[in-house]
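All protein chains of the complex are present and in place, except for one that has been dropped.
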Amino acid sequence: MTRKGVFVARLAGWLAVMAVLMWHGGAAWAQSAPQDPAAAANAYVNAPHDWELWFPPAGSPMQAKIDWLMKYVLWIMAVVVGFVAILMAVVIFRFRARVNPKPSTTTHNTLLEVTWIVVPCLILVAIIIPSIDLIYYEADDTNPYMTVTVTGHQWYWEYKYDSVPGLDYTSYMIPDDQIKPGQIRRLSVDHPLVLPVGEKIRFVISSADVLHGFYLPSLGVQKYAIPGNTLTSWTIIRKPGTYYGQCNQICGLNHDAIPIEIKAVPLNDYIAWTKMALANYTENTVTPLLSSPMPRNQLADATR
Amino acid sequence: MSITANDHALAAHGHHHQSFVSRWLMSTNHKDIGTLYITMAFIGACVGGTLSVIMRQQLMYPHSHIVANGDTWNAIITAHGLLMIFWFVMPALIGGMGNWFVPMMIGAPDMAFPRLNNMSFWFLAAGFVFVMLGLLLGSGTGAGWTLYPPLDNAQYSPGMATDFSLFSLHLAGISSLLGAINFIATILNMRAPGMTMHKMPLFCWAILVTAFLLLLAIPVLAGAVTMLIMDRNFGTSFFEPSGGGDPVLFQHLFWFFGHPEVYIMILPAFGIISHVVSTFSKKPVFGYLGMAYAMVIIGFVGFVVWAHHMFVSAISTDSKIYFEVATLIIAVPTGIKVFSWIATMWGGSIEFKTPMLWAMGFIFLFVIGGATGVVLANAGLDQELHNDYFLIAHFHYVLSMGAAFAIFAGFYYWIGKMSGHQYPEFWGKVHFWTFFIGVNLTFFPMHFLGLAGMPRRYPDYADAFAGWNYVSSIGSIISVVSTLVFFYVLVRVFSSKEKLADNYWGEGATTLEWAVPSPAPQHTFLEVPVIR
Partner (left out) sequence: MSGTIHTATDQVKGTVPQPYHLVDPSIWPLIGATAAMVTFTGIILAAHLHEFVVLTIGGVLDVMVMFFWWRDVIREARTPGLHKVVTQMGLRYGMALFISSEVMFFVSFFWNYFNYFFFPDKMGTAFAPVWPPQGITTIDPFAIPLFNTMVLLLSGTTISWAHHALLEGDQKNLVRGLGITILLGLAFLCGQLWEYTHSPFPFYHGGIYPSSFFIATGFHGAHVIIGTLFLIVCFFRARAGQFTPERHFGFEAAAWYWHFVDVVWLFLFVCIYYLGRSAITAG
């Protein structure tokens, strides 16, 4: 290796280390005030990454089950598509006019026709059985450790902790021009949803104005937020970390600018955080607003 | 045959010298009205396609400013959806090719209600004006093509644009409804003597089932849209939570129409593909009855699966299971179709002319779209995949590649019959391959974006999604180039001097439109054929 080559390799290595440090540690440095009880969540960031080909790493048992069923169904369907592709390839090569100048006149084959009804039915049964299991699993929101009432607004989320009286705050996206190192453009928010790890958390989802979608891909949670209606979902977050989600039902001007950021921390840290949050987040009674909604146009400018 | 001789005589005499106004504004001729519809589809596709290119340009890089703001973006995506469905796919397949070929295939001189037929077209044209007003007035209609309230109620979308978009659905709906009545009456009442239902070409079966779907689904949409208009303008509370209304009800009503609508867009495509595959394999369609009744079953089951679009909305667990199972059942008749097409080709003597390339592309890509459809039908998986780019990829595989491929297959198959001029084979193939590459490059990466969790209807996204979005946008540019090739094909077709035989595909093309001259004279089958 030439001297120049060594230098380039070292430079690349150094840059790579710096990049990793900035990526993983940036959030921690930025908020390294020792009193931040949610700091444990900064150790692991579950966010989309470049050229991603598959679901995010499963952050919850539900997402693990979804991941498994997805692979199961997709493999079956891949076999079906592959089978059709093979048949088409055979047709293309064996039954070209040049190769097969005289067409057959077959128009019926009862056995074949019954087969291509029965076999797909059997495949469907094989898909339906585990799928129904998953539907019941997703619907089982009983016996939660805690409940968070999530309310969608144009264009921010409001989180109300039912088990912590008075804890009710709003969460706005960090505008593009105010992104700090370690934050993720279009995903990071001013006040994340802080949740304990390993506990069953029930979301009660609603909306104050139009439809929104409460969508947490890494946790396998998605429900519409419907005004006048409440839907429930639940999750158990497996390990401390930062998880992201976005609004997934068109809600107007800033539909793409109300992400969800979740900081999952150990239970003790969570309890410490609720005390901190109660002290800092709720000097108000009626409108629980840390960051008051900006006027529509100003917000539009700030987020674009 | 005497019918041919007679029609040749008519063709030689030419048309009975109508004025432009009489022929195109007052038409009672199914072929001229079909041509008007195809023109409408062409315009709709150009506008809707341009909007899609704007969308892909905006999404090519994160943090783009090609589209002014979220409201403009939402207006564009809404108009793209509405235009592509109601002013491209439907007029091309049903109003255009249906009008042209259903009467000819059943040996009838025209549609049952020629004046009504013309009014169907003009209602669609009026609807086009409205949907464009919905796009352009003020900040436009920004609720998405599904038009879910409350976003498009008077409080959140106060402008007139939304009303114009809603009324455009009324106009397009009335158009489709009258067209449906016309097709059903034509097919049931005007088949040539001896042409029993079980001898009728599959394209006619497809249009018949489609027409029944329209007849029964469109009025429900009309009711829902009417209620929405009332909510917006006349103080009712159908979908207003503040007055006790239920926004979820709109979703039910919309999808009770909307799901049959997807079959309305794909069944005529199935019909065209059957004819093209049979013609170029030089073999009759395999399992004709199975093919016909598979479409009937798809149409029937298509009415009872609507809430699979609402798996993450307010819907009970047991309903999810029912709607999932009912949806998956549709895979069986669809499988019959796909395997019967392959069986038709099997043993055939296949010529890979341009229409056949589109048809084979259709079959393969539709199977991919169908496979992701089976994935999405799982309510448990939909909790992860609903409304993200995996869904976008799925429905563009069945529509942008399914329906659009079938439209092109039909175009290349029949353009000689419609215009009297053949397309240039080489450029047709160039069009096919560039479009094939373009749309696959556009839509396949969307599967990955969806798996990674990118939501739909976003003008800007997290930087991590940039890579696949870039690839997708490159694909859309290739599709644009391909469309330019198609324009060149059109120029060549209409400047061609070549004369065409009645049946320019030869053995294999056995339906009645191949018994009349090319181009088909204005009036065909004034002497009705008697079928063996």
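Chains here go by letter, A and B, matching the order in which they are written, and residues are numbered from 1 within each.
The working rule: a residue touches a chain if its C-beta (ideal position, glycine included) is under 8 Å from a C-beta of that chain, and two chains touch if they have at least 3 such contacts.
Because the structure is a prediction, the values reported are computed rather than measured.
J.: Per the definition of touch given earlier, which of B:I43, B:I66 or B:I181 contacts the omitted chain?
T.: The single option touching the absent chain is B:I181.
J.: Check each of B:C46, B:I66, B:L249 or B:L490 against the chain that is not shown and name the one that touches it.
T.: B:L249
J.: For the chain left out of this view, which of B:I38, B:A75, B:M90 or B:A112 touches it?
T.: Going through B:I38, B:A75, B:M90 or B:A112 one by one, B:A112 is the residue touching the chain not shown.
J.: Could you pull out which residues of chain B are in touch with the chain that's been left out?
T.: 1-4, 6, 18, 22-23, 25-28, 108-110, 112-116, 118-119, 121-123, 125-126, 129-130, 160, 163-164, 167, 170-171, 174, 177, 180-182, 184-186, 188-190, 193-194, 199, 201, 215-220, 222-224, 226-227, 229-230, 232-238, 240-246, 248-249, 252-253, 256, 284-285, 288, 502-503, 507, 509-515, 523, 525-532
J.: Which chain A residues touch the hidden chain?
T.: Contact residues on chain A toward the absent chain are 105, 107, 206, 227-230.
One rule holds in what follows: only the chains that are shown with their structure count from here on.
J.: So in the complex, which bits of chain B are touching chain A?
T.: For this pair, the touching residues of chain B are 62-63, 65, 69-71, 74, 142-144, 148, 150-151, 156, 241-242, 245-248, 281-288, 290, 312-314, 317, 320-321, 324-325, 328-329, 331-332, 335-336, 338-340, 342-343, 345-352, 360, 363-364, 367-368, 371-372, 374-375, 378-381, 383-384, 386-388, 448, 451-468, 508.
J.: Please output the residues of chain A touching chain B within their complex, sorted ascending.
T.: These residues of chain A touch chain B: 47-56, 63, 65-66, 69-70, 73-74, 77-78, 80-81, 84-85, 87-88, 90-92, 95-97, 100-109, 112-113, 116-117, 120-121, 124, 127-128, 131-132, 134-139, 154, 176, 184-187, 209-211, 213, 215, 217-218, 220-224, 226-229, 231, 233, 244-257, 300, 304.
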